[in-house]
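Moving on, here comes chain A:
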Amino acid sequence: MPATSKTAAQVLELERYKHGFITDIDQDVAPRGLTEETVRFISAKKDEPDWMLAWRLEAFARWRALEEPNWARVDYPPIDYQDIHYYAAPRAGEGPKSLDEVDPELLATYAKLGIPLSEQAVLAGVEGAPRYAVDAVFDSVSVVTTFKAELAAVGVIFCPMSEAIREHGDLVRQYLGSVVPVSDNYFACLNSAVFSDGSFVYVPPGVRCPMELSTYFRINAEKSGQFERTLIIADRGSYVSYLEGCTAPMRDENQLHAAVVELVALDDAEIKYSTVQNWYPGDAEGRGGIYNFVTKRADCRGARSKVSWTQVETGSAVTWKYPSCVLRGDHSTGEFYSIAITNNRQQADTGTKMIHLGAHTRSRIISKGISAGRSSSTYRGLVSAHPKAKGARNFTQCDSLLIGPHAAAHTTPYVEARNSGAQFEHEATTTRLSEEQLFYARQRGLTQEEAVQLLVNGFVKDVLQELPMEFAVEAQKLVAISLEGSVG
Partner candidate 1 sequence: MTALLEVRNLSARVADTQILSNLSLSLPAGEVHAIMGPNGAGKSTLSHVLTGKPGYEVTGGEARLDDQDLLALEPEARASRGVFLSFQYPVEIPGVPALTFLRTALNAQKKARGEAEVSAPDFLKLVRAKAAGLKMDFDMLKRALNVGFSGGEKKRMEILQMAVLAPRLAILDETDSGLDIDALRIVAEGVNALRAPDRSMLVITHYQRLLDYIRPDRVHVLAGGRIVASGGPELALDLEREGYDRFVDLAA
Partner candidate 2 sequence: MSLAQALLTGDPGYLPSRREEAWRWTDLRGLIRVLPPPAPAFCGDLPLASFAAPFPTEEVVIVDGQGPTGLDIPAGETRRISLRLINAAAGAGHVGRVRVSLEAGARAVLLQTHEALAGGYVGETQIDISLGDGARLERLVLADDREDAVSVTISDVRLARGAVFNDAVLTTGARRQRLETRLTHAAGESEARLLGLYRLAGRRHADLTSLIEHESPGSASDQLVKGTVDGQSRAVFQGRILVRPGADRTDARMGHHALVLSDTAEVDAKPELEIYADDVSCAHGNTVGTLDDEALFYLRQRGMSEARARAFLTEAYVSAVLDGITDQDLQTVARAWLAREAAP
């Protein structure tokens, strides 16, 4: 089986967490702690208009009145919110305008991560290979965004959020917080007060974005949190595919990542949002790793709009994340494809919400959870149909695979149907790797590790094929690495 041995070879090439290095770079950091002053500091650093500062301050006031949620099936020591740097930036000045201005050390970092930030490098690639516009976010700031000019030619705005606030204030003001309200939940509220950077995308009516857009998030600074904010608006009849990747150095401490992503799809628009989340997961004993507490939500506001979330979650010590779709427009569609892999002491509580408000709305959920080591993985989801959602349809398939006797897998779906025309179908299974299949593969000459790899790839195939091809290859490698050492 050549494909398998090739995969196995790739596995051997890669280290367990190859993104665990630290970039030594001059930092501009806010002092630890969170007060109104911190919020003002961040806003000032970003040279924001008054309305933005007011928005942040209101969020901060509300956040102080909220309590950290505890309903997720995750367990971590209390977070000291006063012991975090809420702002860290490479001391290269704000928002470089061209690649030449970017610190070579940073470019080297992204090159090491396999992310080409040079437009020429991409253009020099194989003819016909898809191109990616990249927004690279390093700790609290965006260091560079590529292909901006080419995108601008068709009217697509793709820039750091901080720049959008300054230069496209009206659009930001209209949509920011319109999908995830300021006080939606504890972490989203915190993000609203202290968010640093992230990506902003606007695709004008009828435009099919000519290339994939992607953002690479990198946490580098010690004792820092990352609070990015992403807003994507697909105007009537437009299409955009957006990719997101995340990595962080190996550190003994836990670092907080509390992002908010808002998507708005107007009439006939489509957004495809893919994530490969590979934040540092901590070591085998559960020391260190990222707390990944993220709020992602799409508003299918227009008729016949469509949003598709695809995620491959292999990193982070603790994940708390439910990319959701509010299906408001009639005939709108929401999709959620997820692979969540936990190993060692990782904990993941992830899933989706499909809120059917409009008539003839459709949703589809395919979730594949794999738990190994002493980890725990929970699928948590909600599918609801409101009285006006006549003819709403949902299909959910939710499978869990257990590897080893100490891993845990949970499935907690909520279903709420409030009209007679809705049709919801949910199926879930929890099994372990089949001994017979493993033996069969080994009898044909595969090693135990290769056999596991083969079966796991089969298990997650339905979701992998939803990813853009380049990401699918990377994701497949990640799956292999994440499970390394999980079988004896």
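Operating definition for what follows: a residue touches a chain if its C-beta (ideal position, glycine included) is under 8 Å from a C-beta of that chain, and two chains touch if they have at least 3 such contacts; residues count from 1.
Here is how the candidates were picked: all candidates are chains of the complex that A comes from, given by their letters.
Everything quoted here is computed from the prediction, not taken from an experiment.
One candidate among 1 or 2 touches chain A in this complex; it is 2, while the rest do not. Per the touch definition, chain A reaches candidate 2 in the complex via residues 71, 387, 400, 402-432.
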